[in-house]
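Apart from one protein chain that is not included, each protein chain of the complex appears where it belongs.
Labels run A, B and C following the written order; every chain starts at residue 1.
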Amino acid sequence: MSRLALELPGLSLKNPVMPASGCFGFGREFSQLFDLSTLGAIMIKATTEEPRYGNATPRVAETPGGMLNAIGLQNPGLEKVIANELEWLKQFEVPIIANVAGSQTEDYVQVAKEISKVDNVHALELNISCPNVKTGGIAFGTIPETAKELTKRVKEVSEVPVYVKLSPNVTNIVEMAKAVEDGGADGITMINTLIGMRIDLKTGRPVLSNRTGGLSGPAVKPVAVRMVYEVSQQTNLPIIGMGGVSTVEDIIEFSLAGADAVAIGTANFVNPFICPELIAELDHYLEQHNVDHISELKGRSWK
Amino acid sequence: MSRLALELPGLSLKNPVMPASGCFGFGREFSQLFDLSTLGAIMIKATTEEPRYGNATPRVAETPGGMLNAIGLQNPGLEKVIANELEWLKQFEVPIIANVAGSQTEDYVQVAKEISKVDNVHALELNISCPNVKTGGIAFGTIPETAKELTKRVKEVSEVPVYVKLSPNVTNIVEMAKAVEDGGADGITMINTLIGMRIDLKTGRPVLSNRTGGLSGPAVKPVAVRMVYEVSQQTNLPIIGMGGVSTVEDIIEFSLAGADAVAIGTANFVNPFICPELIAELDHYLEQHNVDHISELKGRSWK
Amino acid sequence: MIQKELMTVVSQSEIAVNIFEMTLKGALARQIDEPGKFVHLKVGEEMMPLLRRPISIAKIEPEKQEFTMIYRAEGAGTSALSRKRTGDLVDVLGPLGHGFPVEEAAAGQTAILIGGGIGVPPLYELSRRLNEKGVKTIHVLGFQNKQAAFYTEQFAALGDTYVATVDGSLGEQGFVTDIINKHGLKADIFYSCGPTVMLKAVERLHAAPRGYISLEERMGCGIGACFACVCHPAADETGTAYLKICSDGPVFKAGEVAL
Partner (left out) sequence: MIQKELMTVVSQSEIAVNIFEMTLKGALARQIDEPGKFVHLKVGEEMMPLLRRPISIAKIEPEKQEFTMIYRAEGAGTSALSRKRTGDLVDVLGPLGHGFPVEEAAAGQTAILIGGGIGVPPLYELSRRLNEKGVKTIHVLGFQNKQAAFYTEQFAALGDTYVATVDGSLGEQGFVTDIINKHGLKADIFYSCGPTVMLKAVERLHAAPRGYISLEERMGCGIGACFACVCHPAADETGTAYLKICSDGPVFKAGEVAL
């Protein structure tokens, strides 16, 4: 029996490792590098109802141990994502988690309704935490009542389980988690990026044309681990943890903190082969440490 | 005329560089390394009414580009700080900013009242943002109304200007800044640490005995710069910026973001000579870049 | 095929002030089939600097399993790269992107290659390939000043070479476009790489009826997955069309992209 396979709402995962939304596009580029079927799942780029160009460039900046991005939810729109991207992804044996975004409740509901009908979409990830869009977005992720309402509305229409992606830019992450649990969420994914900024000393202006951006990478890992630790103790929802994962030790750390599975974002840019590499290393690590199944580690730091 | 000297409420600063509270003790150790009179000011370790031992060890842990600490406000108590530490500091030509902490309003008021009477204390820094103490502390720093009330009460008794130190662990930093401005604060210092955690893979338990700790160092700089950028545009208060400063470029970045002066925390551990080194380098940098006075740079990123 | 390989530094030298020429060896070099492609480098195993750095390929020697880059040591990444010594390893991802189409110039035709500063390097391999094919090349290279100039002799060995410096300390004073105008240079096709302002001016110049330009942008993945490096196509009714510089480019047909 596999040490890595696990069942989460809607998802039969071969292993608990998957690329995080926005850091893997729709998989096409990475499919040239390795077989996408080796992945636990794929969280595809945020999809909105209409196509979006996103923010002006520069859209990324480097920071100590991390990076800022302000892509601005660029995507070809619901229709094309279904017709081109999801259709293309059907050749792989891998469940898709569709990251759903919008500016208002109706947008989310509309995208959720349509995209959840697609065969290989096994779960939705409600992106209520993107810091890089002016309207809506982040507001949904910082007001518990709003997040709960949105979750409820999306649950009503979704044909697959709904995971809600939490923003770390809040005073009380547990309150947010409980709100979406009350709203009927089937799981939580966390964390999205912290809001940050870099200023170009030559021009005196922010490096990013959007001025602020989302901070990700190893620098944010301690914040992510702490939040997973807190939320996993206070809700009954499964958690897909992320934020700075780049080694097998990081996966174990998230697991001990209380995550069921992990997603990998920024590290894909540093090493595009990171996902399959970590899957192999994780299996080896568990074997070496006599762990029969990854789930044994879940929440051990507080149990 | 000096490019570096500046006047802030209560403070005549020779230069805009000072050690951050908790990262410099009461100066004794560093006085063996360099002349404390070269510093713009000194933010001394948090002082509480009664002596405090703080948390059990381990109290620090390293993270990518940063560190976690959970000292727990250890200090010898108001009486001894005044009698031993502040008295000893009088030999130096340097204004002291006294970091004031407590568990409830009365504690803050009592410490503020007494410590503000000491000659060389030129300003207070209200520490309403320490993430490492169970009671009070952080709550004051995350609820605008509470922060405002506390500021008001302290202002009533303080004989010197009051700076309030903001916590980054909030949904809306501008709201907090405005609340303390309404409460009568003379200035803002920001940011305190982000709450984070590390887990020891061998034991499966949090590395810090307090479990969570405050994240500081270069890793948090983008968050700090973003918050200074936001707050400086929305309040009229002077800002002493901090969070990851370790090079002269970092000082310029905070300045462009909207800070009047900067404080240096974690970097003192990496290089205990950092403060005097950066003061010299800053002067040189401004000369090289034909900047007549550091204040010219303030807020240029948004002006 | 995109590969990731720890390649070995064969040589590294400072060929102008802060400008380094580095040659790397490894199987990956055999995969580079076109001038103008780039590699994405991880400098050091540490998390600082975290991201890779895109650098163009200046010269390819597949038979030796080597390729050469020329880069300016500026920030943390390129400065660290400049401290590498012969025998050190560099983590290389590549080859990436689409390069300059050599096939667009026919034997006997004339191509004008217009480079600015650190945009000059990829034109060198391009010129070698064009000459190999029997295309006549004219080179117009712009630099800040004499100290920042490099490879002028190497280009001169391949065809007429004009050098422009902003301060006139080498070649003629002025911008590359000034030189082209002054000498009335004309060709069947142009290829250009350099700062966007220069590329804009070059496109307006019509030194050739058609041409190709290579663009730069801050990158995340370098392979087309993160949407960090997009630009607008010139023709775009909806406002939502885009091209990715890393995977659709960095070389585009002149006029294809809104500069």
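Going forward, contacts are C-beta pairs under 8 Å (C-beta built on N, C-alpha and C of every residue); 3 or more make two chains touch, one makes a residue touch a chain.
The structure displayed is predicted, hence computed values, not measured ones.
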item	value
Which displayed chains the hidden chain touches across the whole complex	A, B, C
Touch criterion as defined above, residue of C:Val10, C:Met47, C:Ala228 or C:Val251 at the omitted chain	C:Met47
Residue of B:Lys14, B:Arg59 or B:Lys298 in touch with the missing chain, whole complex considered	B:Arg59
Candidate in contact with the missing chain, chosen from B:Ile71, B:Val180 or B:Ala259	B:Ile71
Touch list for chain C against the chain that is not drawn	44, 46-48
Residues of chain B in contact with the chain not shown	22-25, 28-30, 32-33, 45, 50-54, 57-67, 69, 71, 74, 76-77, 217-218, 266, 268-273
Positions on chain A contacted by the hidden chain, ascending	64-65
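The working rule: only the chains that are shown with their structure count from here on.
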item	value
Contact graph of the chains (line, ring, star, complete, other)	complete
Pair with more cross-chain C-beta pairs in contact, given B-C and A-C	A-C
Most central chain, Cα average position	A
Whole-Å separation of chain centres (CA-atom averages), chain A against chain C	36
Centroid spacing, where centroids are CA-atom means, of chain B and chain C in whole angstrom	47
Residue list for chain C, restricted to those that touch at least two other chains	47-48
Residues of chain A touching at least two other chains	63-66, 217-218
